[in-house]
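Omission of a single protein chain aside, the complex is shown with its protein chains in their original locations.
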Amino acid sequence: MISVALLGAGRIGALHGRNIVASRRARFAAIADAFPATADALGQELNVPVRGVDEILDDRSIQAVIICSPTDTHAELIERAAAAGKAVFCEKPVDLSAQRIRDCLQKVQASGATVMIGFNRRFDPHFAELQQRLHAGEIGDVELVTILSRDPAPPPVSYIERSGGLFRDMMIHDFDMARFLLGEEPLEVHAVGSALVDPAIGAAGDVDTAAVLLKTASGRICQISNSRRATYGYDQRIEVHGAKGMLRAQNLHSSAVEHADGSGFRSAPVMDFFLERYTPAYRRELDAFFDCIENGTEPNPSGEDGLRAQILADAATKSAQTGQAQRIDP
Amino acid sequence: MISVALLGAGRIGALHGRNIVASRRARFAAIADAFPATADALGQELNVPVRGVDEILDDRSIQAVIICSPTDTHAELIERAAAAGKAVFCEKPVDLSAQRIRDCLQKVQASGATVMIGFNRRFDPHFAELQQRLHAGEIGDVELVTILSRDPAPPPVSYIERSGGLFRDMMIHDFDMARFLLGEEPLEVHAVGSALVDPAIGAAGDVDTAAVLLKTASGRICQISNSRRATYGYDQRIEVHGAKGMLRAQNLHSSAVEHADGSGFRSAPVMDFFLERYTPAYRRELDAFFDCIENGTEPNPSGEDGLRAQILADAATKSAQTGQAQRIDP
Amino acid sequence: MISVALLGAGRIGALHGRNIVASRRARFAAIADAFPATADALGQELNVPVRGVDEILDDRSIQAVIICSPTDTHAELIERAAAAGKAVFCEKPVDLSAQRIRDCLQKVQASGATVMIGFNRRFDPHFAELQQRLHAGEIGDVELVTILSRDPAPPPVSYIERSGGLFRDMMIHDFDMARFLLGEEPLEVHAVGSALVDPAIGAAGDVDTAAVLLKTASGRICQISNSRRATYGYDQRIEVHGAKGMLRAQNLHSSAVEHADGSGFRSAPVMDFFLERYTPAYRRELDAFFDCIENGTEPNPSGEDGLRAQILADAATKSAQTGQAQRIDP
Partner (left out) sequence: MISVALLGAGRIGALHGRNIVASRRARFAAIADAFPATADALGQELNVPVRGVDEILDDRSIQAVIICSPTDTHAELIERAAAAGKAVFCEKPVDLSAQRIRDCLQKVQASGATVMIGFNRRFDPHFAELQQRLHAGEIGDVELVTILSRDPAPPPVSYIERSGGLFRDMMIHDFDMARFLLGEEPLEVHAVGSALVDPAIGAAGDVDTAAVLLKTASGRICQISNSRRATYGYDQRIEVHGAKGMLRAQNLHSSAVEHADGSGFRSAPVMDFFLERYTPAYRRELDAFFDCIENGTEPNPSGEDGLRAQILADAATKSAQTGQAQRIDP
């Protein structure tokens, strides 16, 4: 049994907390949150003691921490937990500054600690199957990857303002997925973005509709599109073209019932909430973290994966702002 | 070039007539119809001379006739045309009486004439592909065949009254398809039918919604369902289960455009008119008839196929009326 | 918290047992099984005490029992549990003899006890949605219902021999579904069956491939087909045609990944194990039982529903054996 503590008990922290309880591999040792009421509510629901961060890090019986606190606390908590000898799982992003991430990873590397970053989509059973079949050569060399992500509805503008912008907050998942599928680092980034869903998002200096082109050294191409709005559910699709064929992961619909009449055929929207859509992904992600701890294997996605995605997000942000393509230093 | 005459210039006759004109294998020699105005209209449209039936049958330069006249004239015209040495293509059914069909086929057999019956669905590219893959053993031995046919809307009651009833008028196509796919003769027939679409059809002694079960000597099973109404287009589906897998032919939709919003995904109805749905089938059917004439091969479907389908339709009619299963004499 | 005991700890008992543990509405009081090792294994897994049936029935703190013992013990356990004042959930079927079921229900009715029968498919979210939309009039009056159920592979012949035959063991679910959807009692039953999958099933006097036609008083028609084999997964489909349109529930596939190359498009088989396919259905079923206990509502499906399905299964068995349609006494 791995002894685990949770740092941050908000929406995503509560999700991971419930998965820790459901897992047969872990003992849920403690919950911490800067807001005592938040920590207490989850502690009571899951019957887990609430403790302070310092106390948790000092407790040598606790082997691992799961960091779900606000983004601006991630890098420091990773450093402190690694220094305290804990295995670390941290929600994306490590930080909004690539330089800060580099510094953090350097310190962590010195400590030899396990650090895994929460790009949950790699663990979605459908996307994981697609990537494995791709990796097994089922469609030959990758030529063109298309990733589409659309949220059901935009977050509040107050969230947008602190988010780092769409490319760092939302498309970061797609940059990680692009790297996961391309099998090569993108070196050229083109981005365009617009505030079409809500002018207030534009007024806050961000975009809500965006598309990106990536190109790797060997010439592989990736298209990504994002929108903060999808009227028909949480749209999550991948399509990969290779030399010998195509692999794609279609959306998951919320019902298998179909209706037909003179106006045609009607079927259900796609699952519309990310916690529901990615329920199995979050469980498999936690299992992968536990595998690293038990088997001493390399975490995947690693801190380096977190850094690489952030660099692409920074480049895309700059490209969309300047109207010019950006080069990535390999 | 095969010299062809058309006997009967109504809706289905006009269809065959236009296909004769479009074919590069035939010379369209003459059109006859009991209603001179009907014959003249088609003759003018297609630039083909209108002549009498006797004259056509006496003309030794005419090699083949296509019979599209009313059902009660079919058997006699087949006999006369065969006696005159013509190759004969006759629209289904040969006659509403199985005994009359037997007599007709006996006379025709004596003459050695080519007689092909117009079960157009065997020539639909999708159904033909399915049958060929079945025949090639792609799913092993056939176990269960399901055939579904739904017309967009019922015909006038005046038509129903002279039609011989749903099983002989509409399901006859499905009985032929069942035999085409089962590869064995059905020996047991169960049928139920109801007038649910239009009470006037019930008042006329017929049904508009019906289902049938067939069982062959080796135990293969076929389900057929029919309705005189399909709100979403002309529904035509086949599904065959075999020892090693399943083959099915899905409907053809009238458009590839799909719409999605909060109410879900919407796509187009299926093609809703049999002449449109089976356009390629009618062309391929005519080609198959020309192949028989040019190559001397056996017509398929043959007059015997017409008789067998009629016997099944008679049995189903009786089963639905009596509530009892019927045996077919093998 | 409802205090619940489990009678029978085999495969289906273990499933219900795990769902009791996961439910926040119940306290899992005891497990009983004629085989002590079976009871102990589940008791240890779920941390629930193993007790004898008599002891459980005598314990007045236990409010409800879930009966998952062998079929030939169902009726007596229902009677005893009802007499002891317990609410009863019993897996299908109540008994293989309709007369025995009638006797049982009569006794139970006298006791006033809650008795719910385990037709799990009514609680499948897709089928339940379909039925609710049907009931709400979305496609008008029901005209034709088609139900298709195919198991991935046949059970051992030893199981077949004690099963009561395909119509009572497997199609019983579809008879219940037919009644659920038709909204009327079937009065006419036609059945055909064959042993095509495994001759040993035929030698044991049973069939493995079967189809049924049902007709109600108002003329509604239902088609059912069953096979003990589906090469592409556990096939579970429903299609209902009404006066104003069609509603159907499609299969659930085991993956959303699709592959395409020169041979065409390939997608995953359908989910192939009933416990996986119906995981949410079993949870919702248990919740419905708890609702009856907490709210005093009528159980649905009731013991009467169990009897009605059994009568249809008996009639279908006789029809398949005699080759004759059977009438149901309304």
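Note that the chains take the letters A, B and C in the order they are written out, and that residue 1 is the start of every chain.
By our rule, a contact is a pair of C-beta atoms (placed from the backbone, for glycine too) under 8 Å apart; a residue touches a chain by one contact, two chains touch by 3 or more.
No experiment lies behind these values; they were computed from the predicted model shown.
**Student:** By the document's own contact criterion, which visible chains does the hidden chain reach in the full complex?
**Tutor:** A, B, C
**Student:** For the chain that's not shown, point to the residue among B:Arg51, B:His126 or B:Arg150 touching it.
**Tutor:** B:His126
**Student:** Which residue from A:Ile12, A:Ala200 or A:Leu213 sits in contact with the chain not drawn here?
**Tutor:** A:Leu213
**Student:** Which listed residue (A:Ser225, A:Gln250, A:Asn300 or A:Gln321) would be found touching the missing chain in the intact complex?
**Tutor:** Counting the whole complex, the residue in contact with the absent chain is A:Ser225.
**Student:** Consider the whole complex, including the chain that is not shown, and state which of A:Glu143, A:Glu185, A:Asp287 or A:Glu304 touches that chain.
**Tutor:** Of the candidates A:Glu143, A:Glu185, A:Asp287 or A:Glu304, A:Glu143 is in touch with the missing chain.
**Student:** If the hidden chain were put back, which of C:Asn47, C:Ser61, C:Ser158 or C:Ser263 would touch it?
**Tutor:** C:Ser263
**Student:** Considering the whole complex rather than only what is displayed, give the residues of chain B touching the chain that is not shown.
**Tutor:** Touch with the absent chain occurs at residues 125-126, 129-130, 133, 138-139, 244-252, 255-262.
**Student:** Can you list, in ascending order, the chain C residues touching the missing chain?
**Tutor:** 231-232, 253, 260-269
**Student:** What residue numbers in chain A mark contact with the hidden partner chain?
**Tutor:** Touching the chain left out of view, chain A contributes residues 141, 143-144, 146, 148, 150, 188, 190-192, 194-197, 209-213, 215, 218-221, 223, 225, 227, 229-232, 241, 243-246, 323-325, 327.
Definition applied: only the chains that are shown with their structure count from here on.
**Student:** With centres defined by CA atoms only, which chain is the most remote from chain A?
**Tutor:** Greatest centre separation from chain A goes to chain B.
**Student:** Which chain has its C-alpha centre closest to the mean of all protein C-alpha atoms shown?
**Tutor:** C
**Student:** Of every pair of chains, which is linked by the largest number of C-beta contacts?
**Tutor:** Chains B-C share more contact pairs than any other pair.
**Student:** Measuring from the mean C-alpha position of chain A to the mean C-alpha position of chain C, what distance in angstrom results?
**Tutor:** So the centre of chain A lies 41 Å away from the centre of chain C.
**Student:** At what distance in angstrom does the C-alpha mean of chain B lie from that of chain A?
**Tutor:** The computed centroid separation for chain A versus chain B comes out at 58 Å.
**Student:** Give the residues of chain A that touch two or more other chains, as numbers and ranges in rising order.
**Tutor:** If we look for residues of chain A contacting two or more partner chains, we find 260-262.
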